[in-house]
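One protein chain is absent from this view; the other protein chains keep their places.
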Amino acid sequence: MSEMKKIKNLKEFSTSADRFEGANLLCPGCAHSIIVREVLNATNDDLILSASTGCLEVCTAVYPYTSWDASWIHIGFENGSTAVAGAEAMYKALKTKKRLKQPDRNPKFVSFAGDGASYDIGFQWISGCMERGHNMMHVVLDNEVYANTGGQRSSSTPIGSSATTSPAGRVSYGEKKNKKDMVAIMASHGIPYSAQVAPNKWKDMVKKIQHGMEVDGPVFINAVSPCTTEWKFDPKDTMLLTDLSTDSLVFPLYEIIDGHELNITYRPKEKDIVPVEEYLAAQGRFKHLFKDQYKYLIKEWQERVDANWAYLNRREEARV
Amino acid sequence: MAFDKMELRDIEVWDGNFAAAQALRQCQIDVVAAYPITPSTPIVEGYAKFLSDNYVEGEFVMVESEHAAMSGCIGASAAGGRVATATSSQGFALMVETLYQASGMRLPIILNVVNRALAAPLNVNGDHSDMYLGRDSGWIQLDAYSPQGAYDLNFIAFKVAEDHDVRLPAMVHQDGFMTSHTAQGVHTLSDDVAYNFVGDFKPMNDMLDFEHPVTHGVQTEEDWHFEHKARQHNDMMTKVLPKIQAAFDDFEKLTGRKYNIVERYDMDDADVAVVCMGTSVETAREVATEMRAKGIKAGVVGIRVVRPFPFFEIAEALKGVKAIAALDRSAPGGAPGMLFNELAGCLFNSEERPMLSGYVYGLGGRDLTKKHLVDLYTELQANVDAGKVTTQLQQFIGVRGPKLAFL
Partner (left out) sequence: MANTGWDEFEIGAMLRTFEGEAGDIAGTLQEDRKYTENSSFSASVADWRIEKPIFAKDYCIDCQFCWIYCPDMSIISRDKKMIGIDMDHCKGCGICVEVCPTNPKSLLMFPEQADEEAELAQWPAKETKEK
């Protein structure tokens, strides 16, 4: 085992040498990149990476340029997780057979994918990887929409969001289905670690990523990734939106150990909790909810978030 | 922990699946990512059992679909090691997306394809629908006619595919059940001789070389895609057949067993010839001999290498032949048939321009009988005698109901 990178505070963290490069083609203000940096900078170990088809993939490996300073692979939309699982299997095989070129290294295997590539088209592949116990981490860049193809709904798109395939209109408030609880589903595989993270809470993120990289077995991470293009906010406001998402508890931050032990890792003070309405109001995709006939949905949103928060607290208290 | 070697008799009684599994063991595959499907399952089961008995070292990853099987193989191969798997039919169809990825990334994965029909209607028996589905995927395709071929061609496949001048994935085809589940005597190689023939895996652009990080699977649009595809096609067209021939030559020196890119049988003076693949080749050879006794100068051309298609070698083999039958074992879906079309392409510019007719046969495992072939050769001779094709260009043989012919 290699030593875990020591990151006491942000100043210390800022001495990291990034292994993800600029002049990629992600939109100005894209949170994907912030998440990727925090994940990669959490370790000094070698990395074997993949990205499933999506914004991150099409913006970071457009020939003849790559933005990756570690080995990286893309196959398709659904199978980035399995690509890394295959590489991890080869690592184990070559380790057994004493054929690794640098046998002293301790690589970490990480696959990145959007919510479309994780919640929908890649669901089966990720489930397989989690179930089989590969020593790998799957990180979802959850922007709740198929952003790369122009804003279609995914099973991560929340109720009331206007997406191009569930657009708000004269007689519709947009997406009708509730977001899939992917962290719970993945935790149900009995994996050693699953967690929800947000890039604004970098310390929480780094702690979780480091823990995930140290445990033996598959790890699932769901990262909220505010999308300036599809959530419709000014690129400068990415961190504001991330703050609103965590402080409204729309994206609560927690971890689930060994598939059952739930810990809430960020608990805003009562006075600091932001009404869901503020979170919704900051985004163009929910603009129509502020019309009189849809205001009841905002109330329902708040109730849903409150209920989920109460549920997470009960899970935590129960220590089951 | 070192693994144990296995003592084999000079001749073992193996079916095609077990022969392929033994070849994978002897090649010491590093990673097999696989998903079961009839009739190919025993190949990967065999590898798993060898692993659990310590006759091979590596990782067997039993994934949740054939798509994931090939995805895992791609990840493993890009990481830098020897990779193989097996599939058939619907599983092959599910893999198709990733087949193109494997060849485009130039990853030398070996896929044993135990040929089986494609649904609907569902059918588990052998025809060449899956083989045909893969023909534009950029993979080398080798075709075995027997368990012996299934065993031997795996060694050839690894040797050629992993060559740094080639670096293309390869399929080894065998007919579902007729080869895969029919036990025959198979001449074996000892573990050391077999492994030495294939040699150690030599990594190239391997992700696990941490001193040389690589990016695999990039995006190329209109400004780059064409050049990469052109390069891939160039290497397939110019580099592969010479390497296969060299591997066949080395293999013959080692074992005395001679394989050819195009397998000719009684072709030197043939007037009429059948061109076919798989187990049908052996049946056709038997019938050709019988036809010669009846005074018809019959020959057989077996396709050993389906891709890259041996354009000149086939034209050469068919030189002087007056009437040729292309036997396609796949529903052609509104066209004359792959083999018919490819042969027509080979022969169209030849001076002799022989007569070519096509036959669709054996779908879903329907037997091709000697009687079918006798009738077929008789029709070809009738074409020779008449100086023109006397039948329609596409005929279905062995199907119940009124005679079915087109074109």
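Labels for the chains are A and B, by order of writing; each one numbers its residues from 1.
Heads up, the rule we're going with is that a contact is a pair of C-beta atoms (placed from the backbone, for glycine too) under 8 Å apart; a residue touches a chain by one contact, two chains touch by 3 or more.
What you see is a predicted model; the values in this text were computed from it and never measured.
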Residue touching the undisplayed chain, where the options are B:F18, B:F177, B:F210 or B:Y359: B:F210
Residue among A:W125, A:W202, A:Y266 or A:Y279 that touches the chain left out of view: A:W202
Touching the absent chain when the full complex is considered, from B:D192, B:E227 or B:D269: B:E227
Touching residues on chain B - with respect to the absent chain: 104-107, 167, 205, 210-216, 218, 220, 224, 226-228, 230-232, 234-235
Sites on chain A contacted by the missing partner chain, in the whole complex: 10-34, 37-38, 43-45, 60-61, 63-70, 199-200, 202, 228, 234-240
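Here is the rule we go by: only the chains that are shown with their structure count from here on.
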Chain centre separation in whole Å, for chain B relative to chain A (CA means): 43
Chain A contact footprint on chain B (complex, rising order): 1, 30-31, 33, 57-59, 61-65, 67-68, 71-81, 83, 97-98, 101, 203, 206-211, 213-221, 224, 228
Of all residues in chain A, those that touch chain B in their complex: 46, 48, 50, 57-58, 61-64, 66, 68-76, 78-79, 82-94, 96-97, 99-102, 105, 107, 124-125, 127-128, 131-132
